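As you look at this complex, bear in mind that one protein chain is not there, while each of the others sits in place.
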Amino acid sequence: MSQELLYWQALNRAMDHEMAADDSVFTLGEDVGLYGGSYRVTEGLYAKYGEWRVRDTPISENGFTGLGVGAALVGMRPVVEIMTINFMLLALDSIVNGAAKIPLMSGGRLKVPLVVRVPGGIARQLAAQHAQRLEHTLMNVPGLRIAVPSTPQDAYWQLRQAIASDDPIILLEHELLYFTKGPVDFAAEAPPMHRAIVRRQGRDVTIVSYSRHAVLAQDAASELAKEGIEAAVIDLRSLKPVDWDTCAASVEKTHRLLVVEEDCRFAGAGAEISAALTERCFYSLDAPVQRLAGLDIPTPYNGALEAASIPQIADIVAAARQLCQAASESKAA
Amino acid sequence: MSQELLYWQALNRAMDHEMAADDSVFTLGEDVGLYGGSYRVTEGLYAKYGEWRVRDTPISENGFTGLGVGAALVGMRPVVEIMTINFMLLALDSIVNGAAKIPLMSGGRLKVPLVVRVPGGIARQLAAQHAQRLEHTLMNVPGLRIAVPSTPQDAYWQLRQAIASDDPIILLEHELLYFTKGPVDFAAEAPPMHRAIVRRQGRDVTIVSYSRHAVLAQDAASELAKEGIEAAVIDLRSLKPVDWDTCAASVEKTHRLLVVEEDCRFAGAGAEISAALTERCFYSLDAPVQRLAGLDIPTPYNGALEAASIPQIADIVAAARQLCQAASESKAA
Amino acid sequence: MERETLHRMLRDMLLCRAFEERAAEEYSKGNIVGFLHLYPGEEAVAAGVINAAGPSDYIVSNYREHGHALVRGTPAREVMAELFGKATGMSRGMGGSMHMFDPERRFMGGYAIVGQTCPIAVGIAYAVAMRGLPEVVICFLGDGAVNQGTFHESLNMASLWRLPVLFVCENNHYAIGTEIHRHSAVPEVFKRVAAYNIPAEKIDGMDVLKVHEATKHALERIRRGGGPQFIECETYRYRGHSMADPGTYRPAVELKAYQSWDPIAAAIRDVEFKYPTPEELAEVGSDNVKLFVDHLIDGEHLAAADVEEMKQDVQKIVDDAVQFALQSAKPTMDSAMDYLNHAHRHEVLM
Partner (left out) sequence: MERETLHRMLRDMLLCRAFEERAAEEYSKGNIVGFLHLYPGEEAVAAGVINAAGPSDYIVSNYREHGHALVRGTPAREVMAELFGKATGMSRGMGGSMHMFDPERRFMGGYAIVGQTCPIAVGIAYAVAMRGLPEVVICFLGDGAVNQGTFHESLNMASLWRLPVLFVCENNHYAIGTEIHRHSAVPEVFKRVAAYNIPAEKIDGMDVLKVHEATKHALERIRRGGGPQFIECETYRYRGHSMADPGTYRPAVELKAYQSWDPIAAAIRDVEFKYPTPEELAEVGSDNVKLFVDHLIDGEHLAAADVEEMKQDVQKIVDDAVQFALQSAKPTMDSAMDYLNHAHRHEVLM
């Protein structure tokens, strides 16, 4: 039933399936049409659906994102692609002051079924202006929902769910995941869009992560297993809302929590995860929640420094190991 | 030595003193000149310093903030006023991709001595598009510094310090504080810009807050004292960096921490404060850190709902009381 | 023009005027709070433009939009109740003065970020064009909004794809306290529009007949496939920018000049700034409403007595609206949460 697809291909199929099923779905963004999309997500759609449904835009981020908001108000289901998240800073007014606020501001008289797709994260030496994450900025905006698929299957599911939803939803795609492969089953029933998934069960420590770092966390867990440390790995899949229940259930079992994120540590996504789960699981915790995160520095261009600025597999292993040690020492004491 | 001034007047004097002392200081923004500033902060400066140093701009937030960045690169000390923080969403590219990144991106070859002054927070029924806080958005940006004065004296000190600094600094001013009064001593030596101040010593619980809510927290502490609860109140004064030492010292004494903020709870400023202090003080805490914050909702226009959407004094009192009870119960158990 | 249309336009203008003057009063009493931007002086634009539109056309407006909603047909009760923050308001008390919505009348809001009306209107127009419908989107914006980047981006896209949108610039010469020649390098707004290959004209925004005429033609051109059009209406606001603004930056003589229907002399810019006293306002000559009334009476479309009756009618409507607003229930936090989440009520989130 399932086939092996690259992450971008899974997104591409999701777009195609939704566009075929509903002619109010259309996509727009820089070079999504004739050029086929910077990361190929919209490849082939221009030829199939024509320029009105696959619209190449000028470099006018706030303008065309706002266009998406307007179209959504009258029943269209626009999928705006912002070429990379770095340029979303220019479009935040349309997203925050527009899409996120209109449902409440209109007293529930309008809906904004908008999807904003954005590649982001730290890729390969793209330097400070092209290597950032705005997870936290978006999380703090009431009225938005945020999905962060880490596998081709989730990418397929969550993009379709986002398009089908009547809420404004941001899909954060990771630039280094586009060319990763995985099985995709088009027919399988999707879990709810914001449900976290336990990628690996564990006994000793819970690692909560999302997007590309959820994949790294699984690799780290395999390493840890060799040392006898059984780490549970939870892939959040969604940053707003967060599926606290799934996380808390694991923390209550492992008594230790490591939050791994690519976002800058200070006021990053991990801050909320750490704070909320501490509030909830305080009395089950053997040690304070640890956050492993990006350094608080604009990303340097040099490759070695870039790599050192975000958590790597070895860092995750070390942090989990230390957390287990610290917790057992404090327990013993 | 000190005189009673309104918050806006203290800012006005700070501007005047810095402009008189250094002719590379200039200010720009919508209606800062002829009109005298929306909250009067620049009143009288246009007449005194002329249009080049007090520049009325078109409604072009990203443009004139970027202008400030450019001018700062060649040794000027621009003070950009964004009329309210709601419009800063349009200027974030200049702040985040510009001001914050240039020092690192240029390999330390350029400085950005820029100050961005912004009124913000929840005022009186200004509704969703004029009643928001972007504290968390800004906190997550490496390269920025953020000051949040809550008193006229701090407003005076911190604006002068911000202008004197060679870093890009955001001064978040609260719209409901402009017409509050307090003593200002122009000659007194200022504490370091990012030092937190213990506004009230306490034994039972530490309340950490900032900006207008630091004032409310002091009122709440007075109430609590009547019930026999001695709450320490810490006014952070700065959101980036945060003075963790001052906070931790108090938490280690009181064993309980309540974080009070106007920002939306989910991924608000309080998330970082809670997470970081828990990491640091975990073993001294008798109960999980509590966050009292704004509801996760765009601010409704209706006055009663607006008030209910952010913590009020009574809420702070109740939360602190409950925290003290919960902690002693769990200790007793 | 049909007698009916003339009457309707006058009635609309009178209603707007009476409504806004009353809103100012209610603001002083504390029944209305927050930013309140009033429309007196500019009524001819709303009445002329919106009365030229059809029921399936869309309207997108900014924070100075009470008049636009009233002319579009939203009952004064719902507009006033919204200002009072009541559950019966057009935005259920959630939006207030700056965020009024009436989707049933295709009145799509109510946006308080300067320039934001442009991309939203262009987006609605994109949907219309994609569907091949004969509808037009009317987008209001101020002279100050022209300097916002979004304006530029939106006009380029509207023109590039020939979208059915009519931009109406209400040029009242000020962005809060900053006069147009101090915020725009080219103060003739319509000339700036040449950069987008969009037909643009400047008209006298104090003359409702001219506004109506120009709008009618522009809408026809759009419906014939002529792509976006732009109308600059020269107008003036008699009050400060909002109730929080005393308007002291404007010379009294300038205000009077507009109200008495004289062209503004260039000289007045140097006059000392001072907001007119109530006495000065009272002694002022005809304004856009007066102009139209005179025209209708002179042309025997209407008798003076009819005008008086109309004034009394709209006054009653406004009084009733205030009563309604006062007596209406307040919204609850539960309803607010419902509005926030209404779009995903039937979706399984987790």
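Points to keep in mind about this one:
Letters A, B and C mark the chains in the order given here, with residues in each chain numbered from 1 onward.
Methods note: a contact is a pair of C-beta atoms (placed from the backbone, for glycine too) under 8 Å apart; a residue touches a chain by one contact, two chains touch by 3 or more.
What you see is a predicted model; the values in this text were computed from it and never measured.
For the chain missing from the display, the contacting residue among C:149, C:251 or C:331 is C:149, taking the whole complex into account.
Touch with the chain that is not drawn comes from one residue among C:106, C:183 or C:342, which is C:183.
Checked against the full complex, the candidates B:12, B:42, B:94 or B:140 give a single residue touching the omitted chain, namely B:94. Although one chain is not displayed, chain C still touches it through residues 147-153, 155-156, 159-160, 182-186, 191-198.
Take chain A: the residues that touch the chain left off the picture are 30-31, 34-35, 38, 56-63, 86-87, 90, 124-130, 297-298, 300-305, 308-309. For chain B, the residues touching the chain absent from view are 26, 52-53, 55, 57-58, 60, 62-76, 78, 93-94, 97-98, 102-113, 142-143, 145, 165-167, 192-195, 241, 243, 245.
Convention: only the chains that are shown with their structure count from here on.
With chains reduced to the mean position of their C-alpha atoms, the one farthest from chain C is A.
Taking each chain's centre as the average of its CA atoms, chain B and chain C sit 36 Å apart. Chain centres here are Cα averages; for chain A and chain B they lie 30 Å apart. For chain C, residues that reach two or more other chains under the stated contact definition are 91, 93-95, 99, 111, 113, 149, 331, 336, 340.
The set of chain A residues touching two or more other chains comprises 62, 93, 97, 104-105, 142-143.
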